[in-house]
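Just one protein chain is left out here, and the rest sit where they should.
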Amino acid sequence: MGSNDHLVGPRRMSSIQRSSRTARAVRHPETPIDEEYRELRLRRRRPALTALVSLILALVAAAVAGPAVAEQDGAPAKGSSTLVLAQDEDEGVDADDVDEQEPEPGLLFGTLREAGDGIGGVELSVVDDDGQVVGTTVSDDSGQWEFEVEAGDYVVTVEGLPEGIALRDDDGASREVSVSSGGRTAVPFQLGEATAVSGRAVLFAQQILSGLRIGLILAMTAVGLSLIFGTTGLINFAHGELVVFGAIVTWMLNAAGPQLHLLIAGTLGVIASGLLGLAIDRGIFRPLRRRGVGLFQLLVVTIGLGLLMRNVLLIWFGGEPRQYADYIGQQRLTLGPFGLTPRVLIVMVASTAILIGVATLLRTSRMGKAMRAVADNRDLAESSGIDVERVVSIVWVSGAALAGLGGIFYGVTLTVEYFSGFQLLLLMFAGVILGGLGTAYGAMLGSLMVGLITELSVVWFPDELKYAWGLGVLVLVLLVRPQGLLGRRERIG
Amino acid sequence: MDVVGALQTGLQSAFGTQAAVYALLAIGLNVHYGYTGLLNFGQAGFFLVGAYGVGISIATWGLSIWAAVFMGLVASVALALLLGAPTLRLRSDYFAITTIAVAEVLRLVANSAPAGPVTGGPLGLQFSSPFYAVNPFDVGLNLGFISYPVNTTWAMLVTWSLVVLATLAVALLMSSPWGRVIRSIREDEEAARSLGKNVFAYKMQSLVLGGVIGGTGGIMWAIVGNTVNANTFRPQATFFAYAILILGGAASRIGPIVGSMLFWFVLATGQSVVRQAGSAGYLPGGLAGPTALILTGLGLMLLVVYRPQGVFGNTRELSLDG
Partner (left out) sequence: MAEVRHPAAQALSDVPAEPGAPKPDPILVADGVSRRFGGLQAVDVDHLEIQRGVITGLIGPNGAGKTTLFNLLTGFDQPDGGSWSFNDRSLSGVAAHKVARRGMVRTFQLTKALSRLTVIDNMKLGATKQRGERIGPALIKVLWGAQEREIEERADELLDRFKLLDKRADYAGELSGGQRKLLEMARALMVEPELVMLDEPMAGVNPALVQSLLGHVTSLRDEGMSVIFVEHDMDVVMNISDWVVVLAEGRVIAEGPPAAIMKNRAVIDAYLGSEHDDEEAR
């Protein structure tokens, strides 16, 4: 990919200016009209669409929300969300500062995974300060386990592992942890294959695969982020929630409520995401743009919206990570040095195909060209007759749908979790900036790189720091190329 | 429903140390964003280094409290310099995302087990300092309607004093020719440059000043609570500081103070109401946290659209395109 990827790169800019002699009496030299832009002119649509879409969205939401609440497996919503309030992933409000709560039991929990797959049947023991064994537990098929305890300090030990699985860490099978009243404490253990001897090379291959997987998903979600930025100048801090929204709607239709097959639920999830994107644009951002609300204010609106959506999703879905009902417990395939489950393979192939499709559409279709024209120079595009608002709406719909799809893929390969959107958002930002803000191809390239860097860092550095590496590389690249990899510098004066 | 109780909780929170600490964060942010136009989304990072500067100095290295405060300040300055050097020349949107990324990297590192020996990892640091030993008060503040324990009273006095000090210093600076250059950079940095101003140097000074004020918030957070935990410094902290800044009015002098009090008053009152509704059975329990944040999000959206100048911002100024 090079500079010719820009429909209206520097070279084209000058030809537009040069051809301005055809236009009569252009008052301002910087807004000439170009034939080629004119070609891209798009027809207007009826405004009734808005109302219709909002209605559909409301219906989908109602249909989905109804059964889901009833479904919340056995455990009453009360208990589970009390824990959520003070859990590790809880946001800035420090419960202790505002709350004076009765002592409540706390929770120790964790997920045991090996190369992305949950490992069941791992036995764990919990011992308190005084050396008394409080109890033991065993991880379930998805590798998850939890243990309710009083507030205090504990030692959690892995007592038994299934065959072929070993602890990867050198610091032993025990963890010292403390739990606050009503709090949740994650206890991390890292598992690896027992054949740790061939170690690094195998891990390397495996991490390349993981990196590509997450990178492809990131790329899919980041296209929308980048296009929305490109066409409206808006940094959408709520984009991560669009990702999670798609994943959660799908979960509600698949693992709860109507129990649709994942393919059907996923399709509906993508549609719901697209509609949500449309509703957000039409319901919030378009009116605000009309009012002439400034970019900083719009950015704050996205922060507020993200906060709002994230917590609505939390109340709706709960704080636990969950899985879809289909395609779980698959046998791993071995492809040369790579080992992966069929569902991961399919997700990777599908996301590659979708990215290629999106790239092709952006390059060849009328709407794709219009999108890039608007992203490149909104005023120029507008003055050449492109219906910019329509383009923006379509960017929102397709961007949100892609985000939702990315979220579903993420849920299929890992878990569905209300908070993962925000984490992904930062990685998407890193990808989008690495590539150069506003260029869709840059976003894809950058996201792939961020995915790879994130996962490959695990080969040499602690797992917990992988996101830090992904974000850190961003800063390093900007040192060398402040405009990002495929970005272009702005003109002055 | 106990409305009076909810209001009490709200007021208690509005004058508490948390509101004072967030006022410091917002004053720093006001220097960055309100006056200089730097879209710093990493204020949580300054909050973090100030707090960990103190925490690590005392808990890990066993230094005295004064040395710890000094370390907290040094860490804030260092972060500003390291953060600013590569990013201050970037476009404002790049700057925003880079700063949030750097702050998150710091938090992830502080929170990681390998950093445990220094930062305490996910468990954070607990320590004790002679701060409360020098508490001159014998009884806590009692305003009749609300009252504070004796140690909290002392912590409030010190923290709010720092808030006032920072406000005065910023007001003084912003009304000087230095402040004029700073504001001109917010308006158009090319223009400032064309008039012979070293824009990079001024932005850096602004970043350091606002960062140190934010870092002071972190320092007080650590000293008051005798504990530091990485989860305090999520991006949320920055978002809250922005909410406070907008509520009070960007580029206004006492905006951050009033903003912080209002913000925590509303948040705590709201949370209390939802909790009461929960225990009375009107709502499912445990919704207080999420609901408060939903309302915060909604409030932020409405505020920035319908009253972007906040309580004290200048409407006339705001109507001009920036």
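Per-chain numbering from 1; labels A and B assigned in written order.
One rule holds in what follows: a residue touches a chain if its C-beta (ideal position, glycine included) is under 8 Å from a C-beta of that chain, and two chains touch if they have at least 3 such contacts.
Predicted model, so just to flag it, every value in this text is computed and none were measured.
Colleague: Which of B:172, B:280 or B:302 sits in contact with the chain that's absent?
Modeller: In the complete complex, the chain left out is touched by residue B:172.
Colleague: From the listed residues B:18, B:36 or B:205, report the one that touches the chain absent from this view.
Modeller: B:205
Colleague: Would you indicate which residue among B:136, B:196 or B:281 is in contact with the undisplayed chain?
Modeller: Residue touching the chain left out of view: B:196.
Colleague: So which of B:113, B:181, B:247 or B:268 would be touching the chain we can't see?
Modeller: Residue touching the absent chain, from the options given: B:181.
Colleague: Residues of chain B in contact with the chain that isn't shown?
Modeller: 169, 172-173, 176-181, 183-184, 186-188, 190-199, 205, 209, 316-317, 320-322
Assume only the chains that are shown with their structure count from here on.
Colleague: Averaging only over C-alpha atoms, locate the centres of chain A and chain B and give their separation in whole Å.
Modeller: Once rounded, the distance between the two centres reads 28 Å.
Colleague: Can you name the residues of chain A that touch chain B in the complex?
Modeller: 77-86, 88, 90-95, 97-99, 177-178, 186, 188, 229, 233, 235, 284, 288, 291, 293-294, 296-297, 299-301, 303-312, 314-315, 422, 426, 429-430, 432-433, 437, 462, 464-465, 467-468, 471-472, 474-475, 478-479, 482, 484, 490, 492-493
Colleague: Along chain B, where are the residues that touch chain A in the complex?
Modeller: Checking each residue of chain B against chain A gives 9, 13, 16, 18, 39, 86-87, 89-91, 93-94, 96-98, 100-102, 104-105, 108-109, 111-114, 122-123, 190, 231-232, 234-237, 239-240, 242-243, 246, 267-268, 271-272, 275, 284-294, 296-301, 304-305, 308, 321-322.
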